[in-house]
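The structure under discussion is supplied below as structure tokens; questions concerning it will follow.
Other chains dropped; remaining ones untouched in position.
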Amino acid sequence: MVEDRSFEEIRVGDRASFSKTLGEADVYAFAGITGDFNPVHVNKEYAGGSRFKERIAHGMLSASLISTVIGTGLPGANTIYLSQEVKFTAPVYFGDTLTAEVEVVEKREEKRILNLKTTVVNQEGKMVVDGQARVMKM
Amino acid sequence: MVEDRSFEEIRVGDRASFSKTLGEADVYAFAGITGDFNPVHVNKEYAGGSRFKERIAHGMLSASLISTVIGTGLPGANTIYLSQEVKFTAPVYFGDTLTAEVEVVEKREEKRILNLKTTVVNQEGKMVVDGQARVMKM
């Protein structure tokens, strides 16, 4: 579902999250859309010999789950996505269950801008993406 | 094809790019993977009444083409993606042809780290994503 909270009712400290288990189908579709066929994502033999030992998801795929929270949860519809910074802090393996979370850390009333803390953790609570975003709520 | 340039042969000023026309199929598949069904991306009626007048692509989809250049071109295989910062500077419409470009702006020899300028422009040369990335080349 797509939320649409008004700027006025959003408070610093508000949070929202979205969770999904990423499968091979997701990673392969993401490669297929973007053209990123780096072998660590789509070649089991290569990945087995890499530092990761298995195929891993694209960092930008995990990071894109943040967009999901912003676009459908907090602030939801009528949000302009201004910027996103991400650090890729741990690998994501096929079958990992990710939870992207957004937390409002600052509200700039005059410009209707929100600064957001944005993180993605796996099923063990390990942070795989850390970062922050800036959005404008219309 | 996936490039694999050695850290030693990469120079400050090196560039690589990747181009693709983003269609409805891309945006819908991206929504389907991530769950970001914000109506501005998938609801023509809603988008028609928005400031954008038409459905637009997800910002993180456009930004993900940067990952394609990094993962398959420069530096290509055996690259660890450490961080990415993006500003979404203009909307991307269905049918726009995007070119993501990466340029090496700094080389930190001791840690095998590269700082990259990362941009995405549309078919009119308008910048739609501006940003920078940090990668480690193994």
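List of remarks:
Labels for the chains are A and B, by order of writing; each one numbers its residues from 1.
Everything below uses one rule, namely that contacts are C-beta pairs under 8 Å (C-beta built on N, C-alpha and C of every residue); 3 or more make two chains touch, one makes a residue touch a chain.
For clarity, every value in this text was computed on a predicted model and none was experimentally measured.
Here 2 copies of the chain are placed, and the complete complex recorded in this file has 4 of them.
One rule holds in what follows: only the chains that are shown with their structure count from here on.
Separating the CA-averaged centres of chain A and chain B is a span of 15 Å.
The part of chain B that touches chain A in the complex is made up of residues 2, 18, 20, 26, 29-30, 32-41, 46, 50-51, 58-61, 63-68, 71-72, 76-79, 81-88, 138.
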